[in-house]
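Yeah, one chain of the complex is gone here, protein chain that is, but the others are all in their spots.
For chain A:
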Amino acid sequence: MSNPSLPDAGATAVAPAMATQRPRPRRRNKRLKAWFPYLLVAPAVIYLFLITLYPGVYAIIQSFHAVKFGPWQPVGFANYVKLFNDHQFWGALWNTFVIGSISLTLQCLIALTLAFYAYRDPWVQGWRIIFLVPMLFMPSAVAFIFKLAFLDARVVSDLLIRIGLIDGNLAIQSSIWMSRGLLIIADVWQWTPFLFIIFVAALQGQDEEVEEAARLDGASWAAIFWNISLPLMKPVIAVALILRGIDITTMFTNVFIITKGGPAFGTETISYFIYRTGFKFFNFGYASAASVVMLIITIIIAQLVVKRAFVSVRT
């Protein structure tokens, strides 16, 4: 880059008359300058293309084939037709929606309540450190520990019996709703802190003078929170819920370890459905069709919701 400009700089210093030579190298420089930002961002984008676009195209092509062992057999839309008639697929979508929405709603309400009480507290740092703890355990280990406490060692049943709330052991494994509840409790325990930390930061970042003014006018903390803080927090809440929502809808680890999708496929999420058809039954073409449907849903949601939320919070 510096080589072509060197003789040019010398030339202009010697004779101003030769200034006509100047534009050429500078134009080259300019062209490089125009490309420079693209060059900087290109490696990251190419890397992400490899890991998202390539698999996306691969999955689309594979979804039109019957792929078990051996060569791919083209089957047209057969995988999709089968998929739309597969009640286990629709069940998985429904389970993902039910478990995800209940879990996300609970986490949001709990995190908002905790943030409301904690952000003005003198020990807010301490609360934050305590509440953070569950988030930092490996999810696979958390899943095992919840499985042990609720199912294998029945500690939770035992405690509830001691308190006198129930008479016998809970039959969690034979109840769809109790199994879903177990997944929800594990998720709420581990990931409510994620929202809490974000909400507390958002509340602390708000203008104290507005609050003070409202206080002097005699407004209660609850009224201030409800009428001033919460509306201001809306964009932040949207971003936080989107990020959490992405992780909840792709829930896999807890299903894999705690319930295996049972009983009666009642806790099978869409991720587990794809895993099961692909890597348990080696029906890759069929699993790819499910992946493509999920991909389309993801793209629609990304364009409609995520783009707007992230833009609104930045401005």
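Everything below uses one rule, namely that a residue touches a chain if its C-beta (ideal position, glycine included) is under 8 Å from a C-beta of that chain, and two chains touch if they have at least 3 such contacts; residues count from 1.
The working rule: contacts and distances are computed from a predicted model.
Only one chain is not pictured, and the protein name UniProt records for it, out of "Acyl carrier protein", "Carbohydrate ABC transporter permease", "Rieske [2Fe-2S] domain protein" or "Xanthine dehydrogenase family protein molybdopterin-binding subunit", is "Carbohydrate ABC transporter permease". One of A:Gln88, A:Ser175 or A:Thr298 touches the chain omitted from the figure, and that residue is A:Thr298. Within the full complex, the residue among A:Val75, A:Ile102, A:Met178 or A:Ala201 touching the omitted chain is A:Ala201.
For the chain missing from the display, the contacting residue among A:Val81, A:Ala141 or A:Val210 is A:Ala141, taking the whole complex into account.
When the whole complex is considered, the residue among A:Leu48, A:Ile166, A:Ala213 or A:Leu304 that touches the unshown chain is A:Leu48.
Listed here are the chain A residues that touch the chain not shown: 34, 36-38, 40-41, 43-45, 47-48, 50-52, 54-56, 58-59, 62, 110, 113-114, 117-118, 121, 125, 127-134, 136-142, 144-146, 148-149, 152-155, 158, 189, 193-194, 197-198, 200-206, 215, 218, 220-222, 235-236, 239-240, 243, 246, 249-250, 252-253, 256-257, 270-272, 274-275, 278-279, 284, 287-288, 291, 294-295, 298-299, 301-302, 306-307, 310, 313-314.
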